[in-house]
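The complex is shown incomplete by one protein chain, all other protein chains being positioned as in the whole.
Just so it is clear, A and B label the chains in written order, and each chain counts residues from 1 on its own.
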Amino acid sequence: MTEILYGVFVGPFRDMAGSPAFLVEVLLGGVATGLMYSLVALGFVLIFKASGVFNFAQGVMVLFAALTLVGLMERGVPVAVALVMTMAVMVGLAFLIERVVLRPLVNQEAIILFMATIGLNFFLEGFGEMVWGANVKKLDVGIPDRSFIVAGVQINQLEMSAAATAAVLVAILAVFFQRTRIGRALRAVADDHEAALSIGIPLKTIWLIVWSVAGLVAIVAGIMWGAKSGVQFSLSLVALKALPVLILGGFTSVPGAIVGGLIVGVGEKLGEVYWGPLVGGAIENWFAYVIALVFLLFRPQGLFGERIIERV
Amino acid sequence: MTAEAAGPLLEVEGVSVRFGALLALSGVSLNVQRGEILAIIGPNGAGKTTLLNVISGFYHPYEGRILFEGRDRTRLSPPDVAELGVARTFQNVALFKGMSVLDNLMTGRLLKMGGHFLLDAIWWGPARRQELANRAFVERVIDFLEIQSIRKTPAGKLPYGLQKRVELGRALAAEPKLLLLDEPMAGMNVEEKEDMSRFILDVNGEFGTTIALIEHDMGVVMDISDRVAVLDYGRKIADGPPEHVRKDAAVLDAYLGAGHD
Partner (left out) sequence: MIYREAGQYWLQAVLIPFLIYSMAAIGLNLLTGYAGQLSLGTGGFMAVGGYAAFKLTTAFPWLNIVVVFALAGVIAALVGLVFGVPSLRIKGFYLAVATLAAQFFLIWLFNKVAWFTNYASSGTITAPPRTVAGVMVTGPLATAGARYVAALGLVMLGALVAKNLVRGRIGRSWMAIRDRDIAAEIIGVRPLRTKLLAFGISSFYCGVAGAEYVFLYLGSAETLAFDIGLSFLVLFMVIIGGLGSILGSFLGAAFIVLVPIFLTNVPHMLHLPLPVALQKQIELMVFGGLIIFFLIVEPHGLARLWQIAKEKLRLWPFPH
């Protein structure tokens, strides 16, 4: 018994204090993974805020974007051109989704739209793999996967570049939402559809824009993840972790998605490294979900979510 | 009759409701007497629906009390309020769209039905008997409202006027002591309004059901109500028999005046 208590409450902290450089490495790794979660969650929040659609397919959009990019590059298209083409594909995809899936389902129950995005999820997965092949692919966009040591801490250049990219993207999106006319309209539409219409932007345009932006965010997430661990199906599964991230951060909050992603990323790395061995490891798969579940009990609206007020 | 039973069915005492900075109701007091039809009127945004929502337990006042049959019921949830014998309809019709008219009405009787769910799983025996007994009552409501022909139609497929009628039926199926109607005639043509007025008067007359309703059509209000209460900007500005309220200067000023521009 005392052994278990020691293992849970003392041992891990002794280990942390014993090797601070290693702790920093773990933390950095967690931040890098967490930013990826943030990116997926961000795409999710964008769509949820503007259209109230709980887009289960966000993870597959990441996979689809990465598959498209790799597929084009494998066929000899230069990186820059492939990137532009992938962006065009994602915008085209947003257009099709709005036309084929969302428009016929407008005013339907939220759960119906949610299930429709599950259908979309599997359609895209099958389609992407049929077009680009199902085998694991290496994505090389020119960032070397090298590590160097600063003050005794091993730092991976790829992870740091990814983190920096994510940070820049998040900043751009924040500016977009706060400072531009469309961005403000998008925020307005989340609160009140009519208010957005009075700004003069039709709802379908707004949907097209958010799905496109979510698609572009998916490209960035896809590149970073693909560069790190190869482009493969598991990408879409890992991206499901955006869901617990959203519970932590609140479904409608951009900063919430970012902070939530970081908490989940760092939390599960710490958990895995320091507490995982106690229970046989591999807890990364569910740790985030269980944290989110515990969170639900105490703060259901998330860290930054708006309080849920119902109108009758 | 005991003293308690003789008192008002519902007493609202100095109730205030606040949404953020907005004071939706401020110090509203109102009684509903047994057996009467009370109309609550007032311009848009006066707090009428908020008042119904407070009574049915969706919002809780930050100030004031609500008494039902003389007992404090201020902090109850909607299902608790339903158990006391309060039923209501909604301004924008809140039917169960995927269910048939019959099932909507049977759902209205849920509180009259009980038993363990395992009995329902077996069905034969108590569950079936209970279903049949309640079905018999619902058929009476269906006859009363003259909706026999649409019994099996999904509620969502009905025209608006009929949906309002079915929603009334769902509330009646619960055999409520107090029936709250939120604009039962909104969006109806003259003929439908006449039908609905007749149903409301019959419910009150035949079953002795106490009714509080919100309505905009002043003609209807004057015709069917025993008493009228007027709200404006979250306050009650008048309360009395229709003919008195009609002549009340404050009402003419605030309500009818505001209604004209």
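The rule we apply is simple: a contact is a pair of C-beta atoms (placed from the backbone, for glycine too) under 8 Å apart; a residue touches a chain by one contact, two chains touch by 3 or more.
Just so you know, these numbers come straight off a predicted model, no measurement behind them.
If you put the hidden chain back, the residue from B:Leu23, B:Leu67 or B:Leu111 that touches it is B:Leu111. Checked against the hidden chain, the listed residues B:Leu38, B:Leu95, B:Ile142 or B:Met196 yield one contact partner: B:Leu95. Only one of the listed residues, A:Leu42, A:Ala163, A:Leu243 or A:Ile258, touches the absent chain: A:Leu243.
Residues of chain B that touch the chain left out of view are 56, 58, 77-79, 81-83, 87-88, 90, 94-99, 103, 106-108, 110-111, 113, 117, 120-123, 127, 130-131, 170, 174.
Residue-level contact of chain A with the missing chain is found at 54, 100-101, 104-105, 108-112, 114-116, 118-127, 129-130, 134, 237, 240, 243-244, 246-247, 251, 279-280, 282-283, 285-286, 289-290, 292-294, 296-297, 300, 308, 310, 312.
Basically, only the chains that are shown with their structure count from here on.
Rounded to a whole number, the gap between the C-alpha centres of chain A and chain B is 47 angstrom.
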